[in-house]
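Every protein chain of the complex appears in place save one, which is left out.
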Amino acid sequence: MASTVETEHHAPAPAEPVRDGIWRRPLKNTGLVGFLTTVDHKKIGIGYALGALFFLLLGGVEALIIRAQLMYPEQELISARTYNQLFTMHGTTMIFLAVMPLSAAFFNYIMPLQIGARDVAFPRMNALGLWCFLLGGVLLNLSWFFPGGAPAIGWFAYAPLTDRQYSPDMGTDFWIMGLQILGIASLVGAFNFITTIVNMRAPGLSMMRLPLFTWMTLITSFLIILAFPAITIALVELMFDRHFGTYFFNVEGGGKPILWQHLFWIFGHPEVYILILPAMGIISEILPVFSRKPLFGYPLIVFSGAVIGFLGFAVWSHHMFTTGLGVVATTAFAFLTMLIAIPTGVKIFNWIGTMWGGRIRFTTPMLFSVGFIWMFMMGGFTGIMHSSPPVDAQQQDTYFVVAHFHYVLIGGSIFALFAGMYYWFPKVTGRLMDDFVGKIVFYLMFVGFNLAFFPMHILGMTGMPRRTHTYKSEMGWDQSNFWSTIGAFILGVGILIFVIQIVYAYYKGRKSPKDPWDSRTLEWDTDSPPKEYNFAYTPVIHARDQVWEDKYGVEAKRMEKIAPGKHGIHMPDQSWWPLITSIGLFIACLGMVFHKQPIPLTAEAVFGLEIVIFGLVATFVGMVAWALEGPGGFHLHPDPAEYADATPAPEDGHGHH
Amino acid sequence: MSSHAANTDDPHAALEPLKKTSTGIENKKLAMWAFLASDCMFFGTLISTHLIYRKVYPTVVEPTEFFDIELTGFSSFILLMSSLLMALSVSAAHKGNIAGMRRFLLGTIFFGLIFLSGQVYEFNHFVKDAGLTLSSSVFGSTFYVLTGTHGVHVALGVLWLSCWTACSLPKDWAWYTLRGGRFLWLPIRVIFAPMVGRYKHENALDVEVAGLYWHFVDIVWIVIFTAVYLVEYLPILGF
Partner (left out) sequence: MATTRDMADTQQKSDVPDYIIEEHKKYFTFFNLSIALIAITGIELVIIYVPINKWFVFSSLVVLSTVKFLGVIWWFMHLRWDRALCTIVFLIGLILATGTVTALMLLFSRDPDGPPEIMTLLPPFLW
């Protein structure tokens, strides 16, 4: 550690000492306390990734149990009710606790590096997002341990099944409140990323020079802030129905269950783009690197991303074609849905154009990326099929749809996220992952995935319903189901090897140079792993693929560097309050679950709103203390060798903040 | 984000470092506008729910029988005036006139509290005299949850502005706030006392951001006032 730390508080000699809130701020940035109080976007990103990988495995195990149950006809491996709980928890876990947070891990870790920022705009809020994500996942999964067990309502929880009358147990309440906290996590993260990307770009880094991953982070964040409110309100209304006797979705008092479907899908469709756009961003970073060519049609890809995001809000009813929306509405939604295929197709052509004529290196990240293009396209084709209402009427609620969305979610999102993990692992840990093992993982996943899910197309076309606990042999589905299960286990083995590989590489992997792939974007210009302050200098950007230009470009396009001023680099202080605030929220949500419900031991309803109120007060106190404490800050002085080639900071400036 | 000019006496100069961003917009302000964009969708969903059920069951209740449009009109007036005071206090903050800012903030809070009392009175009246509860009809469900959510927004705004009012009090009021003001409930004193005297010129931005939130709550009310109250007086629902 060549840098010296100076724990002076930044305001030059304030008239009175800065008060620190209730207790002294934690200064130690290592160990457990260092992690629990961190505000460093890189550690937070790693926290997201570890949590997401854990939940990916959990959701994977749930999926494998589902598949085991379906391996042979008329099995009773698990009861029908457990089966319902498993697919509900599997779907919810995969979407909200695996894919979204894994994307968020990349947003956190990579995006600030790509724009040359020292951190995100609101570091403590970023920590709040992480803790809300983890506690939301915990809350959702706590449901297993309470009477009635996990929710059994499907991941979209259609009314009136969610009514107290039909789902009397607490599982559904855990689902509601768990999603509510996860929503908060996504929202605070998104506000933060929008502000960071728009406002904290390095000098010279205009919007049209942003790396594509950063662009997709921005668009995804907008989708989050505009889509999540719909489900937040829908969940509030459902909560009121279940706890306070309202009739939002309750037919008894005139509520219309169809309203839930609308509100859910107003969120739900943009949500699928929230799951796929980050993946597209990752792919758009990796393909140029391993094709040794700039991204083909950069502005078009950005523009199509924005169009996809916007249109994504106008197609929600394609999930409801079979509910009888009326001819006009059905036609309009079908038309708009088909329209989305255009910008998506544009992107696919651009990726192919990027590879065309390039000097392609098939490393593991590249294999996953190419796998992504192909598999995502398959999912896209089936998607276009059910954008046609009469076709959808045949496919809705069959295994055909299960095949479709796994092609886009696994073949799409998961493949791209794996590509991203292989690609950025050296940056994050400073170590390389073995390419040979990586290829084994890829082929296992690729073969397993297709074996598991391709037959589902046929199962669906021949009538096998989705969410079915078992089936009769006469239906002729035995073969396909058997092979599908085999495929699922192969896919599982692939993922398992990946986990082992990543743990191994973390401890034993070969050391990585700072730019192992001969990459193009700014994050590769700093150390692997990056220092706490990301960059010892302020990068001044002159080109889109800046790091590539530095290596191979003309003199005029080389990056300039500005040395830190005499104050050094300003860093925010660590804080306990994000964690405490999120615990307050957790308690409030847990209290809402227990509200007037028989809980274990007493078997009687003992709690009114006491716990909720306590939790909210704790949240409020946490927020006040948070505000009183302020961002704080200290200065770091990097080793001058790190910015030897930089120009000195201008007199008035304070270098890199 | 750090501002080395923090302890300057020049209110304008104190805000300049916060503008040194890629767009020239302060981070907090940009984040607030993004939040408000998001909040449009929150209230959009709530208002849709209410209006949908008005359209589906136009005759389930006859709200004009119990609505008190004079009171609601008065509440709207109060909220609009509070917005004026809020704008004035932001303006005062930008001029570095802390005492003036505090006065206007107190006025805003006061009007906010009047609005809230009006709402409490209204709810009370609807429950007691009109029998409208959360479970008396789907109208009750949507009406209370929509206007209640708005009320919660107002209450949070009042809290937020109170914090800045406390911050803007002169330093030597800290002890007084904690000990004195016997009419204040102890936990409130304990919460607010540590804030006293913390306001610096650069915090004008924070007041401005709180103000944006406050105005937003006001414009949501403008919509609710028309869509939930006024149109009930026109027999055109169920179109």
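All chains are identified by letter, namely A and B, in their written order; residue positions are counted from 1 within each chain.
Assume a residue touches a chain if its C-beta (ideal position, glycine included) is under 8 Å from a C-beta of that chain, and two chains touch if they have at least 3 such contacts.
Computed from a predicted structure; not experimentally measured.
Student: Which of A:G136, A:G253, A:G411 or A:P516 sits in contact with the chain that's absent?
Tutor: Counting the whole complex, the residue in contact with the absent chain is A:G253.
Student: Of the residues B:A155, B:L184 or B:I219, which one touches the chain left out of the display?
Tutor: B:I219
Student: Any idea which of B:L18, B:V138 or B:A193 touches the chain not displayed?
Tutor: Looking across B:L18, B:V138 or B:A193, the contact with the absent chain belongs to B:V138.
Student: Using the document's contact rule, name the residues of chain A that touch the chain not shown here.
Tutor: 198, 222, 225-226, 230, 245, 247, 251-254, 256, 259, 262, 266, 313-314, 317, 325, 329
Student: Residues on chain B that touch the omitted chain in the whole complex?
Tutor: Interface residues of chain B facing the absent chain: 12, 23-25, 29-30, 33-34, 36-41, 43-45, 47-48, 51-52, 55-60, 69, 73, 76-77, 80-81, 83-84, 86-88, 90-92, 94-95, 127, 131, 133, 135-138, 208, 211-212, 215-216, 218-219, 222-223, 225-226, 230-231, 233-236, 238.
One rule holds for everything that comes next: only the chains that are shown with their structure count from here on.
Student: Roughly how far is chain A from chain B, centre to centre by C-alpha average, rounded to an integer in Å?
Tutor: Spacing between the chain centres: roughly 33 Å.
Student: Could you pull out which chain A residues touch chain B in their complex?
Tutor: Touching chain B from chain A are residues 10-12, 14-15, 19, 121-122, 187, 190-192, 194-195, 198-201, 205, 225-230, 232-234, 236-237, 240, 244-248, 253-256, 259, 263, 266, 567, 570, 572, 621, 624, 627-628, 631, 633, 654, 657.
Student: Spell out the residues on chain B that touch chain A in their complex, using ranges where they run on.
Tutor: Listed in rising order, the residues of chain B that touch chain A are 1-4, 6-7, 21-23, 25, 27, 30-31, 34-35, 37-39, 41-42, 44-46, 49, 52-53, 56-57, 60, 134-135, 137-138, 140-142, 145, 149, 163, 191, 194-195, 198.
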